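These notes concern the structure reproduced below.
All protein chains but one are shown at their positions in the complex.
Our next item is subunit A:
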Amino acid sequence: MQYNYVGEPNPNLLCCICRAPFLDPVTTRSCGHTFCRTCLVQALDHAKQCPVDRSPLSLEDLTPTNPIIRALVDELIVECIHTECPQTTQRQLLTSHLLDSCPFSLVSCPTSQCDETLHRKDLAKHDCTNVTKLVPCDLCGTEISLDDLELHVSECQEDTTSCTACSVSLTRAQASSHSETCPATIVDCVQAPNGCSWNGPRSLFESSHKSTCPYEAIAGFFALNSTRHTQLEQENNILRYKMATLEDTVHTLRRELQSAKAALGPWYRADGVSGYSSDRQSTSSGLSSSISTSDPTPPIQDYNALAAYFPSEDTPSNRAAGFSSPSSQSSWEASRTERIAPLNLSTSLEGALVGIRESVVTLDSALDSLGRRADIALANETMRLNEDVMSLRANIHGLRMQVHTIMIERNAQVTGRNPEMVDGAWPALPTGRYYSGTKL
């Protein structure tokens, strides 16, 4: 086999006779030169000497080359011998590539009847059923493939059978038409679908039963009835279909309505409710008690309950009442409430949400600055108090000293001892306990 090597093989691996990488290399025992076995055998046929150094050489002097060299040349990368195949592989694996996987290798069709040879890649597309051998059927002479012959024989139209009822011998082709006319075959009454339970030989039906069958007498009615029945069934089907479509639509609408309600929240109002609620607000002074007790629609109550949390543009009196009661609060807080933008129910839900969000942000920053202000005030107060405490402590210390002096004088008068202490220096204080409080 000749190989197409990928890239330039190492020149040390080239046989100097064929100038190609070694194939089944052998080395001379006498002078240590390496050649392909076939190259050297041919050269020795020509001259019994080493081609490199001309020293005498015979076939017995050859030894297989070092396995390392063999492995090096066996692992050289070669192209597949089929130029269409893009695969490259180690030289030693090329044979198995060609045998097992190369899509361009020629293989024979695996089915035994077909002796075609084709590329492996075409094997899947290969259909050898149209080239299978045909054999003629013994009975009808039709040419048919061997596989289908058994099936064909079991239903060949020329095969002979006999009628089960009248035992006349006939071919299968005739049998089907015969069974429709055979007078001995047991048949049901033609009115069997309508309820007649009679059955018997065909000859007897025509001669005796047909004239006496009560169902046969009203055959016209049955036909009429069945057509009407079919019509009704069809109509029923159409109606059922329409009904299903409508149910689907209702379902979809209900879902959409619910999601809309959920999205709107308190902004959702059923038709006519808004007028009612505004009426109620304007007349709340007189009618509120009677309406609230007899209110038939809980959703409206929900709405009103929530509306109390949102300033409503159509109830300015309500808003004034809500904010007038805490008027005793400081002017600073009153100014803050002015900064919150009033909710406008006439805008979209989104607009209202944006307004609320802005108000919350304003509140947040205001709260923040309030907190900082409170912190500063607290810190100032604490410092002032600290100073007070310190001055008080100093005062107390002075007083304690005076009391101490008085006590020592009293002691001296009562006991009469240490008279020199009376107008002498301060006595050393016994412990540092008294000073501990003034060290601040």
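Rule of thumb we're sticking to: contacts are C-beta pairs under 8 Å (C-beta built on N, C-alpha and C of every residue); 3 or more make two chains touch, one makes a residue touch a chain; residues count from 1.
Note that contacts and distances are computed from a predicted model.
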Revision key, fill the gap. Answering from "Small ribosomal subunit protein mS26", "UBIQUITIN-CONJUGAT-2 domain-containing protein", "MMS19 nucleotide excision repair protein" or "3-isopropylmalate dehydratase": the UniProt protein name of the missing subunit is "UBIQUITIN-CONJUGAT-2 domain-containing protein"
**Study point:** Touching the absent chain when the full complex is considered, from A:Gln42, A:Thr95 or A:Ser108
**Key:** A:Gln42
Revision key, fill the gap. Subunit A positions in touch with the non-displayed chain are 2, 16-20, 39, 42-43, 45-47, 49, 51-52, 54
